[in-house]
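The complex is shown incomplete by one protein chain, all other protein chains being positioned as in the whole.
For clarity, chains are labelled A, B and C in written order, and residue numbers in each chain start from 1.
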Amino acid sequence: MWIAELPSFIYFYLGALLLPLLRGWGRNLVLLAIPLVSGFFLWQLPEGEHWQVTLLGFELTPFYTDRLSVLFGYVFHIAAFIAIVYALHVRDLLQQVASLMYAGSALGAVFSGDLISLFVFWEMLAVTSVFLVFARRTERAYRSGMRYLMIQVMSGLLLLVGVILYVQASGSLRFDFIGLEHVGTAGLASWLIFIAIGIKCAFPFLHTWLTDAYPESTPTGTIFLSAFTTKVAVYALARGYPGTELLIYIGAVMTCFPIFYAVIENDLRRVLAYSLINQVGFMVVGIGIGTALAVNGAVAHAFNDVIFKGLLFMSMGAVLHMTGKINGSELGGLYKSMPKTTILCIVGAASISAFPLFSGFVSKSMVMTAALNNGYNVIWLMLLFASAGVFHHAGIKIPYFAFFAHDSGIRTSEPPTNMLIAMTIAAVLCVAIGVYPEMVYSLLPHDVDYTPYDTTHVLAQLQLLFFSALAFVWLNQRGLYPPELPSVNLDVEWFYRRLLPRLFEFIMGLFWSLNEVLRQTIKRFLSALGNHIHTHSGPQGILAKTWPTGRVVFWVAMILAAFLILSLY
Amino acid sequence: MMNSDSPGFFDKPANVKRVLRVFYACCALLLIMDVVIHRHVVHPWETLIGFYPLYGFLGCVVLVLLAKVMRKVLMRDEDFYDHQPRVVDLVTDKKDGAESEASDVDR
Amino acid sequence: MLIHLPILQVIIPLLGAPLCLMVKGSRFVWGFTLLVSLLASMISVALLWQVEANGTLSYALGGWQAPIGIEYRIDILSAYLLLIVSCMSTIVLLGGYRSIEKEIPVSNQSYFYVAYLLCLAGLLGIVAAGDAFNVFVFLEISSLASYILIGLGKDRRALWASFQYLIVGTIGATFILIGVGYLYIMTGTLNMVDLAQRIPSVSESTTVLVAFAFLIVGVCLKLAMFPLHVWLPNAYAFAPSIVTAFLAASATKVAVYLLFRFSFGVFGIELTESILPLHEVFIGLGLAGVFAASLVAVFQQNIKRLFAYSSVAQIGYMIVGYGLDSVAGSMASLLHLFNHALMKASLFMALAAVVYRLGSVQLKDLAGLASVMPWTAAAIVIGGLSLVGVPLTVGFVSKWYLVLAALEQDLWWVALLLVVGSLLAIVYVWRIVEQMYFAPSTSGDQSDGTREAPIGLLTALWILVIANIYFGIDTRLPVGVAELAAEHIFGGRL
Partner (left out) sequence: MELSTLLHATMFLPLVAVVGILLCRHQPNIRDGISLLAGVLVFACVLAIHRQFMSGGDVDITWVEILPGLSLSFSLESLGLLFALIAGFLWPVTTLYAIGYMRGHHEKNQTRFYVFFAIAIATVFAIAFSANLFTLFVFYEVLTLCTYPLVTHAGTDKAKQGGRVYLGILLSTSILMFLLAMITTWAIAGTLTFTSGGIFPEGTPAWLLSILLALYVFGIGKAAIMPFHRWLPAAMVAPTPVSALLHAVAVVKAGVFTLLKVCVFVFGLEVLPSLPATQWLIYLAGLTIVLASLVAMRKDNLKARLAYSTIGQLAYITLGALVATELAIVGSAMHIAMHAFGKITLFFCAGAIMVACHKTEVSQMAGLGKAMPVTMTAFLVASVSIIGLPPGGGTWSKWYLIWGSLEAGQQLMVVALLVSSLLNIAYLLPIPLQAFWGSSDTNVESSSQLKEAPMPSLIALVVTAFMTLVLFVYPNGVYDLANRING
């Protein structure tokens, strides 16, 4: 059956096209059916190249499946389904279309067998996702979206140049291991692609689009955003750059620096955005180590992160949806009116903190064990610190300031049922994977024997978490904990939100005044020239005036004389 | 369902105290288990008694204290970025429309 | 009969002139003159055909052979000029009836036709004559007739313009006479072929050089080379419209012919080239003419004057071609002779139509002309485009060859300046086009009083306009003949 062999993105794109024609339940049905149908067919499909197409003289394979890509395919389907359920109450066609297209683009990207398809879906990711930010329909969201788009497109352009150079140098379109070891053109190419992925992956200094735009998106839009873009980048790294040592250090930095920001950040969704970077850091480290265990850990962590980070964003989205507020300084005490949300949020928090029996535990410990096994001691310590830190800000801070802390006086109710269902699905998955990790294990790209649930790991992890919690309690009791304050914390974005515009303004000012001076000069010169010509050639000018006959005769004589002199001498 | 007007569980300091007490007990238990349970380790530091608890505790304290210092340097008003025009507006001279195009004619 | 064609060419209009006085009724005089002119042009066609087929024709007047007798000598260059002059005269006359009727007082109309035919006869005679003195005689005939023609204009300034032309023209003619006289002294012959043979032997003498100087300056005065052009704008501007059209298409062309004839034909290329830095001087003066006259034209308010200055500019192009001193340059110059006759005749004919209806040639009065006189306006546009040198018009062809000729000698700056000159043409032509098509008509009375020009005028006008386009597309005739003529004149002796 040919329908079963269609690339996954086709279902999503077609569904998106179908949506405007439908209303109410019909639309909801289509929305829900698409990830289910597409996921089912993906599950049925054997690995390999499924679709080849000739475009512009290139042989493209836009639908290529192997263990790695299929795993991402699965989790994207799951994420899409959960997010769709979560957003089912939304009656905004724009968001619905954009989110389907966005999910489809993410699937397209992970199933791209060649670099050109990858580029196309890479850009599609940017173009479609930005509407989830715009859909917030505020001036802040609009501006943030524009910045987001610019940076994403920049990533795409770098990828474009990188891909062209790479294809030129290697002669192959295939998206496979690239690595940074090339020299010459291919070296430049591999670096460009690396940076392009790095932007989407939120490498340090390239990360601010994420913390800038995600919190500005709609409550439901952020769920989609958190699931796809960075994970596509992780996938691309896992395919193109496994074992690149640089990634280990980059990843380690990514795990550590965001938690500082997370501690002092007020907007709870922005806290989650920082913790997203932190989690991606673990994956990047795993890919950088590049051993079977590490890559498995990274990929599994990506799988889990999609679900538990989704869950956390969903819980915060629910708070935002119900209260219209998301700043830690304005929230508190919501456990009374939103007990279910509170519990679900705590499940997510436990998962991200890698509590035993929750999904994050296994995958995170795989990465850390791999780091230790390969002798990256300092890295291991950093990851350990980050693990403690992530519990600190995502595991404790989020639930604490939203649902507990001092009572903000806000009285609301549980979010709509579909939101609760979506969160429940995610929570169940978190626990299920935590309890029964083989569910994911069997799908991992490498066959590795690893037993996470031994006493060593469990005990060490529990000790770490409990004592970092103790630190939180202690600091809080002593009043040392930084209070939630409405504020903006400077980040790298300062460079392009403050410095660059100012610089641009300055340079452009110079440019325009120069331009003006130049134009005035030319204009003045032209009019002077015109006047000059006019004085000679105008009706009163010497050339146009009628001469008296005598003068004419005089000049005739002069010319004859000149002629004679010239010809005689 | 909890009645939203009645004081919640955590509104009573006694409850909070009770929870905290349980928590402290857990911590202590975990610390003791470090001695009791034998662990296979990879890194020599892991054998140190109380390594994980200490690392977790100190790590977080340092984290928070450092973050507080960061705040002094990095914190700005909430609307820090809001009071500046967009890049496009910066350079848009609204009076300079198509009219000026035809204004200087080269003859 | 065929053997007598060279003399018939001249004698028919010459004899026709006094006959005009006997014909009564302006319509009949016109018809008679037109008939004479038509005969002349048919003869010129036959002559060209003969010359192309059999080579140069020589006709001894009264059977007396040269050098004793008077020789009429028609080579390809002469035949070419005869064709231009007689055909232009015929077409201008064809359309001229109503315009003449309106612009010239009834009492003077017979004299007009007499003068017209005399002028035509003179011009044809200059070209056909084979000896230098006859050239002078015919030059005087045509000049005197043209003074009268110009003076017939209604505007009283026409008299004054005519007078100035008379003074300047007479000086020019005198110079030519002096030149011819010196040559006769040195060589003892007036026949141009003989002159050409004998001059090399005496070319070292000062007298020959002086003769050359007088001749060239005299001719340049007649052809209105910058800066000797001052007589032309007024003469053209104030003469009756038809006269302007006729003179613009023929008189200056004949003068250019004389320049070529004397310098290359009589004195010979070697001498001409040895005397002077002619090359540079003429190119320089030609370009100066192009720019000075075009710039003046840009600011003119009187369109007739505007086109008169444009004529000076176009003559500049011919002078540049002459100055290039090569087959290609001469060919371009001769080609432009033909083409410029076509475009200027059509433009001045169109102005005749404008004068007929509007009574004015001031630029401001042309506002909205296109809506009341669409055909005339369109003719001006096409003539103007031709003047600019837009492809598919004759102007383009001559400019093409001129630039090619300049490039052939690696004279880049000349090529560039020639092209820039066309730009100036765009400017002054565009001012008119804009006024005619895009300005709202200023006065209300135009809409009810003015309509399209009379059919006769339009017919002649559009024959010229179509010729402008036809010879811009099918260039075989002018290009072929001009090429032959240039090669002939550079081939050495006549």
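Please note the rule applied: contacts are C-beta pairs under 8 Å (C-beta built on N, C-alpha and C of every residue); 3 or more make two chains touch, one makes a residue touch a chain.
Since this is a predicted model, take the numbers as computed values, not measurements.
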Only one of C:V23, C:A60, C:I167 or C:L392 touches the unshown chain, namely C:L392
Per the whole complex, from A:W51, A:Y74 or A:Y142 the residue touching the absent chain is A:Y142
Touching the hidden chain, out of A:A4, A:L29, A:L55 or A:L246, is A:L55
Even though one chain is not shown, chain A touches it at residues 54-57, 120-121, 123-124, 126-127, 134, 137, 139, 141-142, 145-146, 149-150, 153-154, 156-157, 160-161, 164-165, 168, 508, 511-512
Residues on chain C facing the left-out chain by the touch rule are 388-392, 397, 400, 403-404, 407-408, 415-416, 419-420, 422-423, 426, 430, 434, 437-438, 472-475, 479
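What we mean here is this: only the chains that are shown with their structure count from here on.
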Chain-centre distance (mean CA atoms) for chain A and chain C, in whole Å, is 79
Residue positions on chain C within touch of chain A in the complex are 163-164, 167-168, 171, 175, 206, 209-210, 212-214, 216-217, 221, 227-228, 230-231, 233-234, 275-277, 281, 292-293, 295-296, 298-301, 309
Counting only contacts in the complex, chain A reaches chain B at residues 140, 143, 146, 259-261, 263-264, 333, 335-337, 339, 369, 372-373, 377, 380-381, 384-385, 388-389, 392, 404, 407, 411, 454-456, 459-460, 462-475, 480-482, 485-491, 497-498, 501, 504-505, 508, 512, 519, 523, 526, 530
The residues of chain B that touch chain A in their complex are 1-2, 4-5, 8-11, 20, 23-24, 26-27, 30-31, 33-34, 37, 39-43, 46, 52-61, 63-68, 70-71, 73-82, 84, 86-87, 90-91, 93, 104, 106-107
